[in-house]
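Of the protein chains in this complex, all but one are displayed in their positions.
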Amino acid sequence: MKNDWEPKIVAFLCHWCSYAGADLAGISRIQYPPNIRVIRVPCSGAVNPLYILKALREGADGVLVSGCHPGDCHYLSGNYFARRKFFVLHQLLQWLGIEENRVQFSWVSASEGQKFSQVVEETVEKVKKLGPAQKLVKEFTFHV
Amino acid sequence: MSKGLVTKEKWWKWLEDKKDRLFLSERAQKRYGSWFPPEVKVVKNGKEILLPSGEEMYRYFWAGEEWKVEEGEVNTAPLFFFSLPCEARAIIEITDKVFLHEPIDKNYRQRRKSLSLGILACLQPEPTCFCSLVGGGPFWKNEEALFLVPRKEDIYVEGEGELLSYSEEGGEKVKQEIQTLQKEVESGLPSPLPSYFSQELYQHFEDEEWDDISWHCMNCGACTFLCPTCYCFDLSIEGRLKGFQLRSWDSCMFPKFTLHASFHNPRPTGKERVRQRVMHKFSYFPEREGNFACVGCGVCVEKCPVNWDIREAIERMVEKIDRLRA
Amino acid sequence: MFEKEIRRKAKELLEAKTVDLVIGYTSGSLPFQARPILVSSPEDVGKLVWNHFARSNLARYLLPYRDSSKKIALLAKGCDARAVAVLLQEEQFPRERIHIIGLPCPGVISRRKLEEKLGEIKEEDFSWEENSFLFQGEKWEVRPFLEDTCARCRYPNPPLYDELIGEEKEPWRDGSVDYLKELDNQSREERWQFFAAELSRCIRCYACRNACPLCYCKECFAESDSPRWVNGVPTLSDNLFFHLGRSMHLAGRCVECGACERACPEEIKIGLLPLKVEEIVRENFSFEAGLSLEEEAPLLTYKESDPGEFIK
Partner (left out) sequence: MTASELEVNNPYLPILLPIAEIIEETRDIKTFRLQGDSIFSYLPGQFAEVFVPGKGEAPFSITSSPTNEGILEFSIKKMGVVTTALHRLNPGEKIGVRGPYGNGFPLDKLKSHNLLFVGGGIGLAPLRSLINYVLSPQKREEFAEVFILYGARSPQDLVFKWELEKWEQREDLHLLVTVDRGDNSWQGRVGLVPQVLKEEVKVEAGEWQSIVCGPPIMIKFTIKALLEMGFSPSQIITTLEMKMKCGLGKCGRCNIGPFYVCQEGPVFSYDVLEKLPEEY
């Protein structure tokens, strides 16, 4: 089973840049692994850390959050706020030793179809190394 | 029912084939841990076995064309649970009455049927203990359960079943010793609440004392979750296309417990919720089932983060009731 | 320990009707406990106590009065006052309805640590000073007995007050006693093992959240039905979800009082997560919550130079 295993990765993509970047990758027929499930969000700043935890809880093996490059935010500064928030989350997960490599962040602009495909490839690769998610996945066991 | 003494060797012999089916309450372990093998599973109280903090009531799944539901299986291997009298009383006099009462709760009943109780006499009541106030006692026993008084070299046993066949007649001397011990232990404990208390308490529902009594309670669920008698639960689901109906602990201390979908809440503040907890234990439950829904184990008092002490609430209401009766 | 001054001040404020209510500590029903109390009449000020067992953060008791017209005097240790400052900044309470009686804090003592070192203890065997105590005639330093959360305290003195009772104190912290640092020195796998063991004991009674003066959401995400983040069963994964979510929600807001940890009935080292988050915030965004009413909360602002190497 281990050999067949393909990770499921939830990607929160900002509507203005990364989603368009993913679109461009598609239009340009740039290949990238089919492991991601895209959720379009208005801005990377709108991604609550709980979304990331929830994705992992519900069985995603990895999470990718991608937004506009610093300075390019459609809402001027949403991605700067996001950067602070995700920095704290990233550091915390790293410190706790849980799943921090399952959670990846990137800036991908609307013209970076190539970069988007790279980011997905790298993310999939990292998550594959880690194997199926465990620590944050919801569990349920009968007590007695 | 028979009585007798079981020597240490025979006790261990009796335990031999039960090692992996033994449960011991945390508080009993502190006192009598050395009488049990290291394999014993230590639980907070019987609730952890009979009403686990999460359990599956049934499964549902999308079977391609339609939804299906099916029941899970409850493990019914025979288990032994040794606990202090208060903790056994919580099962026999409170949760059994709720869950074995029609309509019978199947999961509870399955587990309960396979659970044998052993009551270990309580020889060192703690400062937070008040079992005698609510009708129990450190030597409380029940014909359904084994009653044990571990001593230096042997265990005094009352009850029925296999363990008794390991016992020897203790004679008048042992009987005397046990009685003396019981008297000694019981001497420092409070006397029972007056018989009129539960009925009269209800008459004081509207009293302003509740404001003061409830003020410093933070409305967390520590007391209710750790209480051996608090059985209130929530039903919720987990999973979309396949999942289960979950039963999990709930607490009358939480605002959500009674919040309607319309956002109306009949118990909107801490005052109503604290009052509900006290009333349920000391008035409503006695009215329905004939005894308090509190066994006086004192765990809620000991564990409360802000030292909210149910004994003080009770004392205060008893005083008021007695003042008004006089 | 300034108990007389506190009572006198409370009486004065109530009699002059400067305030309607005083929130402070009183002795509990168990030894080594000081529980929160509401005093509304000058006759009751004698119930107020001030000692090494003031575990709660009293700022949380302000919030139920947010929509009343009551004017409230609050006894505030360093951390309580910091929490008030955050509440003021977040517009959860009007400044003019609160009168802060600042109390330089001698640190909260852990009953467990007393028992571990001194064996069976009775209240009458002790006589207390600020920095030391006599136990059966023998003198002991307070410091080794402090709660973990307090041993690393940096701000025993209230940064915000209307008046101060007692003298400003030197912080205990000199870097030598810090349970967070001890954990930092472990490997990540060890830390994970530690937290997995601690958090699997959590029963999700939410005492930590309810003790927290800054966890004032009307509906906590942990109990929300729509969306539903976690279920009510205290499994390790959902416990982790709750505590991670709570810590993240407190990022840049937590005043490091440790009331959450001291409230835990299972004695789980639950303060470590928000404390770590604050350390991350302090080291990277040079911010500490509740020290100033002006400086903007770190997650409500940004700098172009913020760390971003973790983003591809």
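Chains: A, B and C, in written order; residue numbering restarts at 1 for each.
Here is the rule we go by: contacts are C-beta pairs under 8 Å (C-beta built on N, C-alpha and C of every residue); 3 or more make two chains touch, one makes a residue touch a chain.
Quantities reported herein were computed from a predicted structural model and do not represent experimental measurements.
S.K.: Taking the complete complex into account, which shown chains does the hidden chain touch?
M.R.: Hidden chain contacts in the full assembly come out as B, C.
S.K.: Per the definition of touch given earlier, which of B:87, B:158, B:250 or B:309 contacts the omitted chain?
M.R.: Here the residue in touch with the unshown chain is B:250.
S.K.: Per the definition of touch given earlier, which of B:9, B:39 or B:71 contacts the omitted chain?
M.R.: In the full complex, the listed residue that touches the missing chain is B:71.
S.K.: Which residue among B:167, B:214, B:283 or B:307 touches the omitted chain?
M.R.: Missing-chain contact among the listed residues: B:283.
S.K.: Over the whole complex, note the residues of chain C touching the chain we left out.
M.R.: 225-226, 228
S.K.: So which bits of chain B touch the chain we can't see?
M.R.: Contact residues on chain B toward the absent chain are 57-58, 60, 62, 66-69, 71, 96, 98-101, 103-107, 109, 112-113, 144, 202, 205-206, 231-237, 239-241, 243, 245, 247, 250, 252, 257-262, 264, 266-267, 272, 276, 279-280, 283-284, 287-288.
The rule we apply is simple: only the chains that are shown with their structure count from here on.
S.K.: Of the chains shown, whose Cα mean is nearest the mean of all protein Cα atoms?
M.R.: C
S.K.: Between chain B and chain C, what distance separates the C-alpha centroids? Give it in angstrom.
M.R.: Centre separation, chain B to chain C: 32 Å.
S.K.: Taking the mean of the CA coordinates per chain, how far is chain A from chain C in Å?
M.R.: The answer is 35 Å.
S.K.: Counting only residues that touch at least two other chains, what does the list for chain C look like?
M.R.: Residues 231, 233, 235.
S.K.: Tell me, which residues of chain B touch at least two other chains?
M.R.: Where chain B meets two or more other chains at a single residue, that happens at 53-54, 238, 246.
S.K.: Within the complex, which stretch of chain C touches chain B?
M.R.: Touching chain B from chain C are residues 28-30, 33, 35-38, 55-56, 60-61, 64, 203-207, 209-211, 219, 223, 228, 231-235, 262-265.
S.K.: Applying the document's contact rule, which stretches of chain B touch chain C when the two form their complex?
M.R.: For this pair, the touching residues of chain B are 53-54, 127-128, 215-216, 218-222, 224-226, 234, 236, 238, 246, 248-251, 254, 256, 269-270, 301-309, 311-312.
S.K.: In their complex, what parts of chain A are in touch with chain C?
M.R.: Those in contact with chain C are residues 49-50, 53-54, 57, 70-71, 77, 80-81, 83-92, 94-98, 104-107, 119, 122, 135-141.
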